[in-house]
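A single protein chain has been omitted; all remaining protein chains appear in their positions.
Coming up: chain A.
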Amino acid sequence: MKNELVVDRHDAKLSMAHLYIAFAAVLLGGIAGLLQTLVRSGTIQLPAGIGYYQLLTAHGILLALVFTTYFIIGFFYAGMSRTMGKFYDQPYRMGWLGYIVMTIGTALTTVMVLLNEGTVLYTFYAPLKASPWFYIGLTLFIVGTWLAGGAMCHQYYIWKKVTHKKISPLFSFMAVMTMVLWFVATIGVAASVIFQFIPWSFGWVDEINILLSRTLFWYFGHPLVYFWLLPAYVCWYVIIPEIIGGKIFSDSLARLSFVLFLLFSIPVGFHHQLLESGISPFWKYLQVVLTFMVIVPSLMTAFSLFATFEIAGRKKGAKGLFGWFRALPWKDARFFAPMVGMLIFIPAGAGGIINASNQMNQIVHNTLWVTGHFHLTVASSVALTFFGIAYWLIPHLTGRVLTGRMHQIANLQTILWAIGMFFMSGAMHTVGLLGAPRRTAYTTYQDHPDALGWIPYEVTMAVGGSILFIAILLLMYIITDLAFFAPKGKEDFPIGEVAEAAEKTPVILENWRLWLGIATVLILVAYTVPVIHMIEHAPPGSPGYKFW
């Protein structure tokens, strides 16, 4: 069945405005990434006084923050407009305002990084002190995302009032849930930047509480990774079933998994601080337990997806235990890229469980293993899914079509990405286990035998990084073509339908007060006592340092 619905022309513009910036960030961040792998392996030295850590800061900000956030917001506007109808005036204007504020913030922070005034990496750990304008840029970026989230929530609110429906479309529910998760998460980093970093970097206060700033950052930093992941889950749950000619396995369970992400992805930040002083082992372990809870909705997701695949395959007449796997539309780029992303998420998720395993973290903490890990999760599972979305979303929004030839080129892109990542992330994981630190320029530590043994792996990383860069160039060709040159026409915006056998969705799943209430309680349980301890038993604060 063809979907006749098209995203409103104005909403399409708003969405595309976000996607342009998202993919420009991929190109710039990709160039930085390529150079990093070449520097780290000792292949080249950077010209013109560009620092390795300056590039690393740019790489992190452009890809982990700019690409992901702009893409997610653009995707959500389009999907909400597709499933709820055209944006109402007020939320629409708020959407543009958010875009402008975010973009001013992004530009300001980028300029500070280029001026070498903000070489503090995208985690900006105190007491390394950047220019106040670096932090102000980040603040504006966050405020812009709040306006975007506000626009989506407002749209959802008006839609419910106008239609008198108790249950919203699955896509819109998931989009709003993701933005609610983002609101709750960003409170931490915003509090830290506004009340700690900005006054301190302007010199209004002399000292900063290091442990508190790190705790507030990681209160935000872990749900941040779920903010990246959930939009990919939206694609896997809502879009993919339609593309493969199947049905959504269960609307209720899909919503339930998103509710569980809201509850369990936030009170878990200590698993990034397991090796730190000043937090007692009890509270660390408690948050490790909560971290493991968040694996349950991912297990639910895996089940639903493969159930959808199998049912769709069998309907097409696939035989045998695994015949349905072959029957999947492997040549369809809209399916292939997200599917490869999904498959990569299996080892990636397993690696994540290792990282979060309390004392086991000691083996891998701050080694290249961790870098390898998130290049599988966010830079493969999430990124490939986002690319797969862009392949139909951009032509849908620009009134063009994804041609058969473009399907082939896009599939080649996915294959190159998987191969490049196999070498790069595989080498990172391995050399990380041998002890090579992450976020470190080329070094042999005065020809220490241990460090010399890492070099072949670092060369492998550079080989993988080079393949990935070719994949990025190919991606740029595809995106440019789809946005400006592909044949005019109508590309579907696939939205899956729920299987007939599935039960009616319980209204309680859209009870925001209930879920936000439980989330708040969990956060208070996990954080109140240790945070009071870190404020009451704080050492004298630290002055700032500019060591670059």
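Couple of notes before you dig in:
By our rule, a contact is a pair of C-beta atoms (placed from the backbone, for glycine too) under 8 Å apart; a residue touches a chain by one contact, two chains touch by 3 or more; residues count from 1.
One rule holds in what follows: contacts and distances are computed from a predicted model.
One chain of this complex is left out of the view, and of "ABC-2 type transport system ATP-binding protein", "Heme exporter protein B", "Aspartyl/glutamyl-tRNA(Asn/Gln) amidotransferase subunit C" or "Cytochrome aa3 subunit 2", the protein name its UniProt record gives is "Cytochrome aa3 subunit 2".
Only one residue in the set A:47, A:317 or A:540 touches the chain that does not appear here, and it is A:540. For the options A:115, A:162 or A:289, the residue in contact with the chain missing from this view is A:289. Contact with the undisplayed chain is limited, among A:143, A:167 or A:434, to A:434.
Although one chain is not shown, part of chain A still touches it, namely residues 51-53, 56, 119, 121, 125-128, 210-211, 214, 250, 252-253, 256, 273-281, 284-285, 288-289, 292, 295-296, 299-300, 303-304, 307, 353, 357-363, 365-367, 434-443, 445-446, 448-451, 503, 506, 537-543, 545, 547-548.
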